[in-house]
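Dropping the structure in here first, questions after.
One protein chain is absent from this view; the other protein chains keep their places.
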Amino acid sequence: MTRKLIAITACATGVAHTYMAEKALIKGAKKEGVLIKVETQGATGIGHRLTTRDVEIAEAVIFATDTKVRDSERFKGQLILQVNVSAPIKDAQKVIEDALKLADKK
Amino acid sequence: MKGLEVMTLKKIGKELEQHIMTGISYMIPIVIAGAVLMAISRVGASFYGISDIWESKWADSANLIIRFLNTDDGWGGMALDLMFPIISAYISYSISDKGGIAPGIIGGMLVANMNAGFLGALASGLIAGYTVKLLTDNIRLPQAAKSVLPVFIVPVVGTFITLFLIQYVIGVPFASINTGLAAWLKGLTGTNKVLLAAIVGGMVGFDLGGPVNKAAVTTAMALLTSGVYDPNTAAQVAIIIPPLGLGLATIINKRKFNHDLQEAGNASLVMGLIGVSEGAIPFAVESPLKVIPANVIGSAIGSALAVGLGAVNHAPISGFYGWLAVEKWWFYLIGVAVGTLIVTALTLLLRKEQPMEDKAIEEESDEGDYFTEDEWES
Partner (left out) sequence: MTIKIVDPLLVRLNLNVSSREEVIEELAALYYEKGIVTNKQKYIAAVNQRESDGTTGIGDGIAIPHGKSSVVSKAAVAVASTANPIDWNALDDKPVKYIFLLAVPEKSDNTHLELLSELAGTLMDDDVREKLKKVTNVLDLEKIFESEVK
């Protein structure tokens, strides 16, 4: 079965890194053969909001954030991998592999 | 940065669409629950030869099952009454997060109470959402007082502004549209009955329970009690054409509807059969500019045809369980069928294929959707 992840990206200014991290995660996930949905929490608001259904489906959550995650109560009880927003920009595939490992451990 | 204005419009359109789709996706389960509850009651009642199971007289029936069916119909109605509060709440939620729910749901309730229809509910959700967004984005409080914003200022001020705008800015014109149209329609009685039927049908199809629809339906009812049957016949034909036509469209070409609307299509068919025009509402909310003309044209022609061929419905009943009681019911059904097919055909003609359209846009602006919702769910 295809593996599924969700992620939140957010940076301090909320204009650049949030969206670069989003694109990086999607690109990385494609290479890894993983399905990912990424919610961006930027200066212009929340993009591609994750639904409770998405949270149920995903094996783990990646927080690629430099600021507080908005509405984080949605992810209570989920496996969360917390990294800096620049981590996926640097090496998204590694972040995704780490998230999958986290899910495997359980 | 030239040309930004065009970009702005496109962005706003896309944003609005997203908010509205969120609202619709939260509303659809309620529509389905309500539709099935009502279908159970009305289909069940038809075995007893009852075509008005919602009437309070059945609540005192000696037959336990009939009593239950009456109660169950009430449950269905209650669920459908929540459509407007819920869609309004979640359009608002999509725009402004949690803070949008209270003003949105209360605004939707007001819309439901004053029969402002789905256009009212759409307006209510947008007003509530953007009001709350405006409040949360622009009110800056000192750290110590910050907590009052979400728990007091946003719900109270947001709700007040939303209700005020709906009641007075939207409500007043809607109410005058309603009374104006009702008076106009009454004045038309006695003119060409086919033309009148087309007008009534078109009005009923226009806003599915909103002010225009209500003007036509209540006038038709009033005339019914004084023994004028044609407007009622027209109205009853027109009530079921939009939900049947749109439901049929989702079955004929699934690819023109997203997952949510495909579900809504089944519910819509059921609701059409049991005589509830609200089944068409998810579609009308999603793309009013395409759905309203299709509904108006289909309902007008269907009604005109039924009345013109001489069908007469003596009762304010539009569901299938009342069809055979109609005088010249075969002509009546021809009217329904033709109207339905027109709505289906126009809808399919006006809509683009969903996934294709999505891909074309997404590929440029957003490479996010490299998998479909079905793959995600599986």
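First chain written, first letter: the chains are A and B, and each begins at residue 1.
Definition applied: a contact is a pair of C-beta atoms (placed from the backbone, for glycine too) under 8 Å apart; a residue touches a chain by one contact, two chains touch by 3 or more.
Since we're looking at a predicted model, the values are computed, not measured.
The omitted chain makes contact with chain A at the following residues, 12-13, 15-20, 22-24, 27, 40, 42-45, 66, 84, 86, 89-90.
As a convention for this text, only the chains that are shown with their structure count from here on.
Between chain A and chain B, the centres computed from C-alpha atoms are 37 Å apart. Chain A contributes residues 1-2, 4, 22-23, 26-27, 30, 35, 37-38, 46, 48-49, 54, 57, 70-71 to its touches with chain B in the complex. Those residues of chain B lying in contact with chain A across their complex are 22, 94, 97-98, 367-368, 370-371, 375-378.
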